[in-house]
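This structure is in structure tokens; I'll ask about it shortly.
Only one protein chain is missing; all other protein chains are in place.
What follows is chain A.
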């Protein structure tokens, strides 16, 4: 067993874990943070994306022990005081999901992207979420959601006024 001390969504934890425990297992099975999901088990799909010290990572490809001393942010820690994060709001408004399974990872990847590039064009959004797969192929509205979130997060942006119309059956 090895000890891991981490801050997850603002709360400190210290746990003994098997070295082989993956970060995503630790989050889900030990801490009960099931908002972060396991998709592909092969590091492709990005459904398990969380932030490790402020950067997006696939938590199925990080050992829990590698997160020792780090700060982890999951989809469950994005909302503040009951208020959804702008990226969460934008995915809701623009219907940036179909089955919803990829959504936690998509949102965490998008938050990282917008922190880095607050005003991405469509190509930059598509490249920024390259590590996340939507098996429903609902990328049209996901890209719109990220761009909508970018508008909402601009300094001085007021409450949402108009949303771009969601595209039915986007590909």
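What we mean here is this: a residue touches a chain if its C-beta (ideal position, glycine included) is under 8 Å from a C-beta of that chain, and two chains touch if they have at least 3 such contacts; residues count from 1.
Criterion: contacts and distances are computed from a predicted model.
According to UniProt, what is the chain that's been left out of this complex called? Choose from "Branched-chain amino acid ABC transporter permease", "SapC family protein", "Peptide/nickel transport system ATP-binding protein" or "Carbon-monoxide dehydrogenase medium subunit".
"Carbon-monoxide dehydrogenase medium subunit"
Considering the entire assembly, which residues of chain A contact the chain that has been omitted?
2, 18-22, 25, 41-44, 46, 49, 52, 55-58, 60-63, 65-66, 68, 109, 112-113, 128, 130-133
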